[in-house]
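One protein chain omitted, others in place.
Think of it as A, B and C in the order they're written, each chain with its own count starting at 1.
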Amino acid sequence: MSKADVIIIGGGVIGCAAAYYLQKNGVQVLVLEKDEIGAGSSSRNGGGVRQSARNIRELPLAMYAVRNMWPVLGEELGVDIEYCQQGNLRLGKTVEHERILQQLVAQGQATGLDMVMLTAAQVREICPHIAEEVTTASFCPTDGHANPLISTLAFYKKAREMGTEFITGEQVQALTLRRGKIAGVLTARGKYEASTVIVAAALNSRAIINSIGVDIPLQSSLIECLVTDAQPPMFPYMIGTAPANFYGHQTSHGSFVFGGSSGLEPYGPNVEQPISQPLTPPAICRAVLGYFPILGRARVVRTWSGFLDKTPDLLPVISKVTDISGLILACGFSGHGFGIAPIVGKLLSELVEEKTLTLPLDAFSFGRFKPFM
Amino acid sequence: MYRIENHPILHQFDKGQRVSFLLDGKEMEGFAGEPIAIALRNSGVLVHRYTAKRAEPRGIFCAIGRCNDCVMIVDGTPNVRTCVTPLQAGMNVETQYGIQSRGAAENND
Amino acid sequence: MKECVIRRTAAKEPFMAKLEDSMIVCRCEEITKGEIRQAVYDGMMTMNEVKRYLRTGMGLCQGQSCSRKVRDIIAEEMSVPRETIEISSARNPIRPVPMSIYANDKACKRR
Partner (left out) sequence: MIRYEVIVIGAGPAGLSAAIEAAAHGLQVLVFDENAKPGGQLFKQIHKFFGSKEHQARERGFRIGEKLLAEALGLGVKVILGAQVIGIFAHRQVTVMQGDHMEYYVGNSIIIATGATENVISFSGWTLPGVIGAGAAQTMMNIHGLRPGKKVLMVGSGNVGVVVGYQLIQAGCQIAAVIDGAPHIGGYGVHAAKIARMGVPFYLSHTILQAHGTKSVSGATIVEVDSFWQPVPGSEKNLDVDVICLAVGLSPLAELPRLAGCRMQDNPLKGGLVPVCNQYNETTVKDIYMAGDAAGIEEASSAMIQGRITGNAIAHQHGYIENTEFDQCHTKYQGALNQLRAGMFKRDSRKETGLRYTQEGYTLSKTLLTKGFLSTSELSVFPGIPTEVRRRQGVTPIIECTQNIPCNPCQDVCPKGCIKIGDKITNLPVMSASSCLGCGLCVASCPGQAIFLVDETYEDQFAAVTIPYELVPLPGEGSKGVACDRAGIPLGEAEVIHIRTTAYNDGTALLTMKVPIEWAMEARFFKPDHIGEGG
């Protein structure tokens, strides 16, 4: 049926970003999405654009994106993606919390991040709504948040305008090879040809690449988010806590988005679609109210859950599959893909076009799991 | 003013005690236990709030708590559905501007 | 329907405004018919995509008042039968719940 230079499997933020950067360089892209644009984790995450407390091997990607891409992305894509770079505030209440935060700050500073510890008085000054018991906090002023739903759609919108074709409702069943090289993909309706295929289909990536005998270790993990009604402006920061029992922020709309878990999720029913768990929103609410009692009156209007696609080392695979020409993987983002999506998209375009990489991708190689497999 | 004193089928309506409450600082009357919105409508108050984006007036629309158009600030809490929230003596009801009271909304500017 | 295949390529004609574009459709989030039409033109072709792009149905009533209208507008813009446009996903809670009440959950207290 269709012919393109590159087929991207997956219309999430990674696939759409890659499509955008490729199409911008004149590469004809076809994106195949089994559901709709941004139906998976891209629309289910908390929207953090964060460098602090990130794995040191992933940090350069986050720092690059924050420095060079996020501040101009909305303008570049022509959509307000609600990027707010006012810092990440991580709160603590106990001596143990303080120790955790100090360690994070030390790590961050060692890698060139402008992180600081705040005293109780300092936290209260920048965030007057916190609970009395909050005694300590770390702060990373260059962190922030954006609207993940709109960001994903913005990449899609711009790529489509520039000429990328998207086909949604089209589930890829297998990859096809010709003379040992990637030749395209097969769907229930037929086949699509391209000599390069990027698999950016989160958990589904595994079944797709399995079709040609390639595998990576991926595990699904359910997490949940909730959103409240609009509240008067309270704080612009991305919020986290030392015990990491919730995270979230106030959106430009005024509503609060919080994510978290009850701890029971791994033991829940084994399901294909993410299904909300009855005990998770109460657990998130209790965690939030422990730090922001003022939000007791805010009303939860919606909750949703999503799957993380976790790898054993919690780092993504952003890599060519060396022994199969034309196959590129971009999956396993392990719950922190949104903040680095722009640079990942750009790097994927560089991989396809065989350009010099803006940043090294060695830490994310497919090959690192080879002995394991 | 809008109360039905004698209904051909339902005759009289069982109402609670007559109580007073505040609307934007002004004393109003209604019956305890009836929805706040009903007491307001009887006194001729139709505008419950002004919207956040266009500052347009809104009031009762569905009257059963579904549409959320009749929300006001009640005792300091915004977004309270007045069509399903029972009136109590001494309640402080405020017209909602966006999600704030008029004073707070003006302080933002 | 998710099974429904949609090919999405850039619109060839420029966006045409209509007389009734200024009319409010989503009462909660004050989204107009024109904004929804523009969103479809921009490539948002499902109710969830329009919802995520514009916030239609994300307000206090969670789409109870507008979802049928939004669906009709999307269908009309795409020139497809309205039945082919799937209603946005249903989500808990189906009524707003104050965080203080959500947190006050007896099952957990009994443990």
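Simple rule for what comes next: a contact is a pair of C-beta atoms (placed from the backbone, for glycine too) under 8 Å apart; a residue touches a chain by one contact, two chains touch by 3 or more.
Note that the structure is predicted; figures quoted are calculated from it, not measured.
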Relative to the complete complex, which of the depicted chains are touched by the chain excluded from display?
A, B, C
Which residues does chain C use to touch the chain missing from this display?
20, 23-25, 27, 33, 64-66, 68-69, 83, 87, 89-95, 97, 100-102, 104-107
Chain B residues that touch the omitted chain in the full complex
2-4, 6-10, 12-13, 15, 34-35, 38, 41-42, 46-48, 56-66, 69, 83-84, 86
Name, in rising order, the residues on chain A that touch the hidden chain in the full complex.
268-269, 275-278, 282
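The definition used in the following text is that only the chains that are shown with their structure count from here on.
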The chain pair with the larger count of contacting C-beta pairs, comparing A-B against A-C, is A-C
What chain is the most remote from chain C, judged by the mean position of CA atoms in each chain?
B
Can you check how far apart chain B and chain C are, centre to centre, with Cα atoms defining each centre and the answer in Å?
29
Expressed in whole Å, how far the mean CA point of chain A lies from that of chain B is 43
Rounded to the nearest Å, the gap between Cα centres of chain A and chain C is 23
In chain C, which residues are in touch with two or more of the other chains?
59-60, 96
Touching two or more other chains - residues of chain A
229, 297, 299
If you look only at chain A, which of its residues touch chain C in the complex?
34-39, 43, 149-150, 152-153, 156-157, 160-163, 165-170, 189, 227-229, 253, 276, 279, 281-283, 285-286, 288-289, 295-304
Which stretch or stretches of chain B touch chain C in the complex?
51-54, 56, 58, 61-62, 66-69, 71, 79
Spell out the residues on chain B that touch chain A in their complex, using ranges where they run on.
52, 77-79, 98-100, 104, 108
